[in-house]
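Take a look at the structure set out below.
With one protein chain removed, the remaining protein chains of the complex are shown where they sit.
Chain IDs A and B follow the sequence of writing; residue 1 opens each chain.
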Amino acid sequence: MAEGYVEYRNLRKSFGGLEILHGVDLTIPEGAFAVLVGPSGCGKSTLLRMTAGLENVTSGEINIAGRMVNNVHAKNRGIAMVFQSYALYPHMSVEDNMSFGLKMRKTPLQLITDRIKRAASILKLGPMLDRLPSQLSGGQRQRVAMGRALTREPEVFLFDEPLSNLDAKLRVEMRAEIKALHQRLKTTTIYVTHDQIEAMTMADLVVVMHDGRIEQVGEPLAIYDRPANLFVAEFLGSPAMNLIPGIIAQDADGRVVQTESGLRLPLEPEANGTVGQKVVYGIRPEHLQLDPAGDLPIRLTLVEPAGWETHVHADLGGHIVRMVSTKRVAQRAGDSTTATIDATRAHLFDAATGNRL
Amino acid sequence: MRVQESGPMALLFQRLGPKVLIWFTLTFLVIWTATPIIWAILSSFKDPLEIYESKSLLPEVWRLDAYRKVLSMPGFGTWLMNSIIVTVVATIVPLILAILAAYGFARYAFKFRHVLLLLYLIPRIIPRVSLIVPLNDLMSDLGLINTYSVLFITYIASAVPLATWILVGFFGSIPKEIEESATLDGANMWNRLRHVMLPMAWPGVVTAAVLCLREAWNEFSFVLALVNQTDMRTLPYQLYMLKDSMGIQDYAVYNAFTILTVLPLLLVYLLLERKVVDSIVSGAVKS
């Protein structure tokens, strides 16, 4: 396996006596778009800030391009960062914002002009170069922040929740723009977000973090299809995966998961797990479908038509489950009907450890 | 209750009362604030005898005699220069010290930070006048009476805490991410201060400068206690001494002198009024 471009080895971070990163090992290949995702307080921003050199390393190693950078000053790490608040210099024009870093590095004037021109054309900032940040819209500021990072021509781009201050529509647009930018420049990128949709749509490599640990690393769909544990299963996907505790039991047709209320949930023959084991049965909303010929009795509690898909909440043997159907749903809340589960898409987790079986 | 309140008179009062009250208070504010200054200006253009007669508010003839007399006082140039020198020094030096200290307080966590910050506050509770007795005693022992140095050090010492407290607030309100961004851009501490913190905190720097300027220009207690030679006086001190130095009180000269000492600082204030008023109103300046 090739040497990773950004590598973390048993990286730890403590504030005061409180350890908030408990030994992170991670390798990000050159040119990858890696997304660190997790709930707030999971340590993803701290990891990013340590990469940038804004927080020091308590123990362990950070390597960038094969060089250990623990004691390298932030400005010499070859990184550029886009902040959540953009952190534009409010008293400088867009052009000065973009050239400040180059001026601080005593870059020749001609080179500065060239780089700004290039960044401005990539990000369509040309007409705004003389304006102050306060005269720009949220999306424009976002682009200036990216432009500022771009002019530095860094080896690694760092993004700290860059889209969270934008409204929903703009967020979708900028998502596509950042992704397109990466496909054009192929610069290694580390992107922090708490939004799992951003992680799924943008990443080559998703890193799910929780409580200062990495829970799972992989391609977005690989993680989506095979979450390593209950946390990842629940965190990725919207609406979230349905999780129903039960015990593996032997049925006439093979093994099933029997819930406390006596419900029998189907398993495919190849499924891991032994009879009598306590498990959590996971099924994504799109793999649990309303089906008049189905064998699971349900009672609908909420029907939310969202246009091209319909979200349904239903009571399945005492558990509220979520379903997503791309068909229109004729039934209403309160109706009783039946559903089927696509057993090949069922996930099994050990009830004690939470790990995938 | 309801019925009474909605009677015709009460209704009229409810409608007009607040407006009348506001206009009354506002008029009072303007008269109260402006009268002493305007009266001093009017009197400075009058003939001394005309003032004594208390006949009219406006001068019969607008005369510049009093200003001519003030400007031709033998020491006026010296007193003016003294005031300018101590004010410039007692503005620039405290600003530099305060910018450094405020940056340290606003941006670093360190042992004793809180205690040291409080120590910066204590001098503001000490009435300056109370220090004139020991200062005179101590500075006499050091042989510093009637020197610029003694005015510099006492003025600076009393201005530093004021400027520091103003700037801590302004620096602290600048998002840390902007400075982090500058760090990634390769700016060291001096560059961050110069290119990011100071421009962004500019209204605070201006406010601190104007208030230091004000303290130094108007300072009286220290110069009273530490100076007794005529050629070391500052303008406020000389203004105070006018009372004793003029046999027959020439009120016009007195008023002209007052106007001339007040005017330079008022011009500075009027020039920068917006930033100063905004800073005080925003709560950034507390005594």
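We adopt the following convention: a residue touches a chain if its C-beta (ideal position, glycine included) is under 8 Å from a C-beta of that chain, and two chains touch if they have at least 3 such contacts.
The rule is short, and it goes like this: contacts and distances are computed from a predicted model.
J.: Name the omitted chain as UniProt records it, choosing among "Molybdopterin synthase catalytic subunit", "Heme exporter protein B", "Sugar ABC transporter permease" or "cytochrome-c oxidase".
T.: This omitted chain is identified in its UniProt record as "Sugar ABC transporter permease".
J.: Pick from B:70, B:135 or B:208: which residue touches the chain that isn't shown?
T.: B:135
J.: Quick one: say which of B:70, B:98 or B:205 touches the chain that got left out.
T.: B:98
J.: If the hidden chain were put back, which of B:86, B:160 or B:212 would touch it?
T.: Final answer for the missing-chain contact: B:160.
J.: If you put the missing chain back, which residues of subunit B would it touch?
T.: Answer for subunit B: residues 18, 22, 25-26, 29-30, 32-37, 39-40, 43, 51-57, 94, 97-98, 100-101, 103-110, 113, 116, 119-120, 123, 125-138, 140, 153-154, 156-158, 160-161, 164, 168-169, 172-173, 176, 179-180, 183, 189, 192, 214, 217-218, 220-221, 224-225, 236-237, 239-240, 243, 251, 254-255, 258, 261-262, 265-266, 269-270, 273-274, 276-277, 280-283, 286-287 touch the chain left out.
Throughout what follows, only the chains that are shown with their structure count from here on.
J.: With chain centres taken as the means of their Cα atoms, state the distance from subunit A to subunit B in Å.
T.: Measuring from centre to centre gives 56 Å for this pair.
J.: Within their complex, state which residues of subunit B touch subunit A.
T.: So the residues of subunit B in touch with subunit A come to 175, 177-178, 180-187, 191, 195-196, 199-200, 202.
J.: For subunit A, which residues count as touching subunit B in their complex?
T.: Subunit A residues touching subunit B: 52-54, 74-75, 79-81, 83-85, 87-91, 100-101, 104-105, 148, 152.
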